[in-house]
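Single-structure report; data block below.
In this view, the complex is presented without one of its protein chains, the others remaining in place.
We call the chains A, B, C and D, going by the order they appear; numbering starts again at 1 in every chain.
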Amino acid sequence: MAEDGSTATPTASATPTEEPEYDFTIKGIVKNDGEPIEGVTISVEGNGFQADTETDAEGRWTIGVPEKATYKVTLDEDTLPKGVIVKEGGATRDAEFGQTKNVTVAFFLGEGVRVTVSFFDQLVQRIVSGLNFGLLLALAAIGLSLIFGTTGLSNFAHAELITFGALMVLTFGVTLDWPLWIAIITSLVLSAALGWSLDAVIWKPLRRKGVGLVQLMIVSIGLSLALRYTFQLFYGGSTEQLPGATLPSDIRFGAVALSWVDLVSMGVSILVLLAVAFFLLRTRIGKATRAVSDNSSLAAASGIDVDRVIRIVWVVGSVLAGLSGILWAYFRPGVSWDMGFQILLLVFAAVTLGGLGTAFGALVGSLIVGLFVELSTLWLPSDMKYVGALVILILVLLFRPQGILGRRERIG
Amino acid sequence: STGTPAPAESESPAASGDALPIAEGERDLSLPLGTILPQSGALAFLGPPEEAGVQLGADDVNAAGAGISVDVTYRDSGDTTTDTATVSVTDLLSQNVSAIIGAASSGVSKTVIDQIVAAGVIQFSPANTSADFTNYNDNGLYWRTAPSDVLQGEVLGNLIAEDGNATLGMIVLNDSYGTGLAKFTKEAFEAAGGEVVAEALFNEGDSSFDAQISEVTAANPDAIALITFDQAKIITPALVGSGFPGDKLYFVDGNLADYSKDWAPGLVAGSKGTLPGLDVGTLGDFTDRLKGVDPSLTDYSYAAESYDAVVLLALAAYAANSTDGTEIAKYLQQVSGGSGDGEKVTSFEDGIKLLDEGKQIDYDGPSGPITFDENGDPTEATIGIFQYNDDNTYSRIGDG
Amino acid sequence: MDWGAIFGNAVVELISPTTAAYALAALGLAIHFGYTGLLNFGQAGFMLLGAYGYAIPALKLGWPVWACVLTSIVASVIFALILGIPTLRLRADYLAIVTIAAAEVLRLVFTTNTFQDVTGSANGLSEYQAGLLQFNPFPPGRYGFGPWIFDNRVWFFLVIAWIVVALAAVFTWLIMRSPWGRVVKGIREDEDAVRALGKNVYSYKMQSLILGGLFGTFAGILFVLPRAVVPSYFQPSLTFFVYAILLLGGAATILGPIVGSIVFWVLLSFFSGFVARAVEAGWLPFMTQVQAGQLRFILVGIAIMLIVVFMPQGILGNKKELAFVK
Amino acid sequence: MTNSESATSAVLDPAATPVVEVRNVTAGYLPGVNILNSCSLVANQGELIGIIGPNGAGKSTLLKSIFGLVKVREGGIFLQGEEITNLKANKLVAKGVGFVPQTNNVFPSLTIQENLEMGLFLKPKGLKERLEFVTEIFPELGRRLTQRAGSLSGGERQMVAMSRALMMGPHVMLLDEPSAGLSPVRQDEAFLRVKEINKAGVTTIMVEQNARRCLQICDRGYVLDQGRDAYTGTGRDLLNDPKVIGLYLGTLGQDD
Partner (left out) sequence: MSSEISPKAKPVKTTGLHVGDPVPGVKKVDPILVADGVKRTFGGLTAVDVEHVEIPRNAITALIGPNGAGKTTFFNLLTGFDKPDTGTWSFDGKPLAHVPAYRVARMGLIRTFQLTKSLALLSVMDNMKLGAKGQSGENLFRGLIPAIWRKQDTEIEAKALDLLGRFKLDAKKDDYAASLSGGQRKLLEMARALMSDPQLVMLDEPMAGVNPALTQSLLDHILNLKEEGMTVLFVEHDMHMVRHIADWVIVMAEGRVVAEGDPHSVMQDPAVIDAYLGAHHDADLGATDTEHVEAMKELIDDEQ
């Protein structure tokens, strides 16, 4: 086939390398099954103008035209390699200029079979990422659930505890450039300190005053607002990345693609959740936690230092939230001032779904919410992806008003 | 439907005959401007470059010493969740500003447009792309320098096809900006012979984009266009991390930014993007001067459009020899070159010189050629094509 | 610093239609939460239905005002029924999450691009006021007295809004003094006990949900009349702010929500004006203009906290109740 | 009806050491409303004190103020000579004071066993023997150690509450109506155990509406009325005092 360059026509000469004579150009590319074809003749005709050219090694061609109008672009099928034909759209197409000086006409030949991911593989992939997301939610949710369980407080500022963990890693790991693991440990320690001081400065005095739970909830909404915008004040409105968060990596198990971040975050989540379970079921403080949540004045009458237990719960809950924030920052990936707030509703949904105040319920609820968020867009438009999870929440509570693991209280 | 109104309707500027004469007399004008740009809320990352653009514009006007000085009052637009904008506008109106620059989000602009326009004050948005404003009952007081979706979409669609991509996936922000730009990109790409095989939308405030990414990659497109704002910072690493080639992405003005500090080197090397506005060569030191105003800037989205808004307002006020909003509005179209067949100028000082001579002007600023139609919408733009380097910075490789 | 302007702008909020709309929404919550003990965190959903229920028929079908209002009412009653049938059996805190979820589902449905033609998607709808404005008795122009200078549209909306608020307040006052109110308050305390006394608790809760929801619906209409409607107004934070207003004023009071709304908006405006001017005047040298916008929210957040800390029962609430909160 | 009027009937052994002493305590819930009005009470080492009185007299309030759950406004409370006024409840537990409240006296979501373990929170040693000890008294509980307390019947809850206190092994025990809701046989059982514990050296103060039973076993009784200690005397004396019978005991228990 035509090995040499382009052939000038009487009306116009246009080679890709030459300066086009005209202001306006028609460009294009010819590819067969993804491979460019060289030496295909393309001609342009219209508005009393006619020109042709041949594609270069990359399959590209350019023809200058004198004015904006509609032109006929024809691919000379004889110049195609044997067996290749133009199917879709035919060998002649119209090129119409819009607002710009260029218009593109691309010829994509051949079957061009796109290997799309099968529904089943998509399902598997999404189940895995749903579980991953669910575990991560669980870390955040258990902290919330513990705090709710012991103090009855629906803490809307929990979102900011999540954000805080990630922001601290950003500060120490990126801005101050400390080694990542030191940054993470520092961040967790600071999360603990934040939990400790929030309880010391705000919640304990309010408990002392005997302020009602809904009032406390409103305080937490105010706190959430203040903290969130404080974050924005210091960190601005844009998204940042943690060290290593954007390293491309691609580990495949069959249809499932995972990054190391996914693996680490799943591992950490599972380990931490087991530790929390052990803490609650086996340790004395864990049992005291549940006792305080049931009846704090009776707990005091049993010799439990209620304030200390609540303090511990705040610290543990904040560390879990901080940790989930860090993992969340790697999972998304990205750190921003409102990252926690964006998933707060999901965290609450998870806690509620599982049964308010039950730590294991929070785990189950989180997994369900995680799965539904990821899976529902197989059927729903993707901008409604939270709808699936929220509708499930409503439906489950219809049949189990006390949540999946919650218990009904006895009457009378 | 969304998107910037097709500028085609008013492609040929009105004849010079309907241009008003430049007002006579000495100029001693003090032009009070207000801004409602996002300082807080979900769009807060857009605020700093926009406010820097406004400030730089005001500085340039004041530095010209041409008998017109601009005084800017900055207020927050928040986002639509907080209803901050109405409070800010009440405040600005009580200070008798002639024009209010903002808001960034079409939703917020809608919230306050009636309030502003009813007070006879100009609303001038550097970023709104919603079609609803074109024929809005605004007494001729709503203007915008926002880049045209139609143009950028066409350039982007053609570019993607020209690069030999037969199929395209899109991840799109569900608002007027995202869906408008996506629509025109899709039209252009399909007209060029390609096929859009997946389009996943997400909402402002969404936190992770896994579902969108797997929806789009499942269709296995040759290229993916990200029509988003800041969210690209999150989507891109996740997308490349899931195995999609990092050189097959296309960015737009909302997210074409310097990511050298954010991403692992080489993550998107070879990927391309479009950005309205003039070449750095033509622009001169515009970005450096912005940095002079706000050294912490990393991103310049809509800075040029904001700058041009101030300069156009000042030129129109100068031409009208008035600081009354309605009077200024009468001259905005003609100083932009939309009527009056004026002479091209690219800076405030040049414009003033010609106006002093009583000549009509046609101002084109750092955001590119600006020509308003009678609805106050821009009809022209230069769209640059950029490509990412190994260090996640980008360089201009041509014009669309 | 221009204190006159700061206070002037703050005082404007005293009577602005937005203040009235929030007051009405809060009054609805007072019925739900303050009197019946229903922790409805989905008030934003009711407001959304009011707003869109009015705007869509007005804009897309050109219906007259009364038909649009009726559409809103029907939509929100249906929503209340759908929401109430499964959820009124739930414990208060479960109800809170479910109602947030339901309101979010609504918002997402109105945001999705799928129904763009009807809902306008994320861009929302505008210019649906024409039908109402034809009844505007105020002559065109911008006028008023003192700091209250509005254009004739705003005057009209403002008058409508406060009339509706006043009617709603009288209605609530009447109903809460009646035996109906007593039953509902009993349900707040212990629904099993009330059930044992032969009251159909479920039906009362439903009536209360619908009633408060309707107030929310009207509030939604009033809120969007002077502006446009976009779905992102109706995020959960809207409900949070309305709750803050309710508790600020006093949960189980009639005038509390109104006073709360006024205080909230006046404070918000005051903070806005003050912080922005303080930065302009160089009082806060370490702060940029952009940060000023954020500082205001920090102050609002802190103010909400302080109000609850120092006035847990709200401005008009009964202090004695506090001794018994669980 | 003041203390002085009735103090004569109380034979206080001058050699006895007071373990718990309530001196002219004034306390209440709402600001400005005092429920206890200058109320005094003494419990000596090893004594079993019963408190009876009409509903709303302030009996529970008195126990709660000893235990630091209601704020004492005036006067003082002493434990073995040491002032413990308004000390936090868990501090008092550490000092060996145990308390069974009148209502809400179990942890509903904990199992019976966990409820009982809470009694031993401060000294988890010796769990097994004690568990055996209480399940012998209340065999119902022994059979259902893993049932959640929240699902128990009223009487079963009361048993759990009693047992929790018994598990504590305190030096001073404050019981608020421990027998309410128990079946007669369990009531008798409960009273006998209280007596035994007391004999074993635990100073006990109990509030009871089952006044006859209570006064039968206690060393001394106090009758409280309107926040004051109206009468004191030995249990037997009070039981047979016609005034006390008329006002508080009624004749129901005698008429058959």
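Simple rule for what comes next: a residue touches a chain if its C-beta (ideal position, glycine included) is under 8 Å from a C-beta of that chain, and two chains touch if they have at least 3 such contacts.
Being a predicted model, the structure only gives us computed values, none of them experimental.
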Identify the visible chains that the left-out chain touches across the whole complex.
-> A, C, D
For the full complex, which residue in D:Phe67, D:Phe121 or D:Tyr248 touches the chain that was left out?
-> D:Tyr248
Which of C:Val65, C:Leu83, C:Val194 or C:Ile258 sits in contact with the chain that's absent?
-> C:Val194
Checked against the full complex, the residue among D:Ser65, D:Asn115 or D:Gln187 that touches the missing chain is D:Gln187
On subunit D, the omitted chain is touched by residues 29-30, 53-57, 59-61, 102-103, 123, 125-126, 129-130, 133, 140, 151-156, 158-159, 169, 177, 180-189, 191-193, 195-197, 199-202, 209-213, 216-217, 225, 235-236, 246-253, 255-256
Where subunit A meets the left-out chain, the residues are 411-412
For the chain that got dropped from the picture, name the residues of subunit C it touches.
-> 171, 174-175, 177-183, 185-186, 188-190, 192-201, 207, 211, 320-321, 323-324
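What we mean here is this: only the chains that are shown with their structure count from here on.
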Whole-Å distance, subunit B centre to subunit C centre, using C-alpha means?
-> 34
Which subunit D residues touch at least two other chains?
-> none
Find every residue in subunit B that makes contact with two or more other chains and list them.
-> 38, 40, 44, 47-48, 174, 201, 203, 205
Which of the residues in subunit C end up touching subunit A in this complex?
-> 33, 39, 86-87, 89-91, 93-94, 96-98, 100-102, 104-105, 108-109, 111-114, 192, 236, 240, 243-244, 247, 251, 291, 294-295, 297-305, 308-309, 312, 322-323, 325-326
Which bits of subunit B are touching subunit C when the two form their complex?
-> 1-2, 38-40, 44, 47-48, 51, 73-76, 78-84, 86-88, 90-91, 94-95, 106-107, 110-115, 118-120, 130, 132, 136-137, 174-176, 179, 201, 203-205, 294
For subunit C, which residues count as touching subunit B in their complex?
-> 5, 8-9, 12-13, 16, 18, 108, 111-113, 116, 120-124, 126-127, 142, 147, 151, 153-154, 226-228, 230, 232-233, 235, 237-238, 265, 268-269, 272-273, 276, 280, 288-294, 296-297
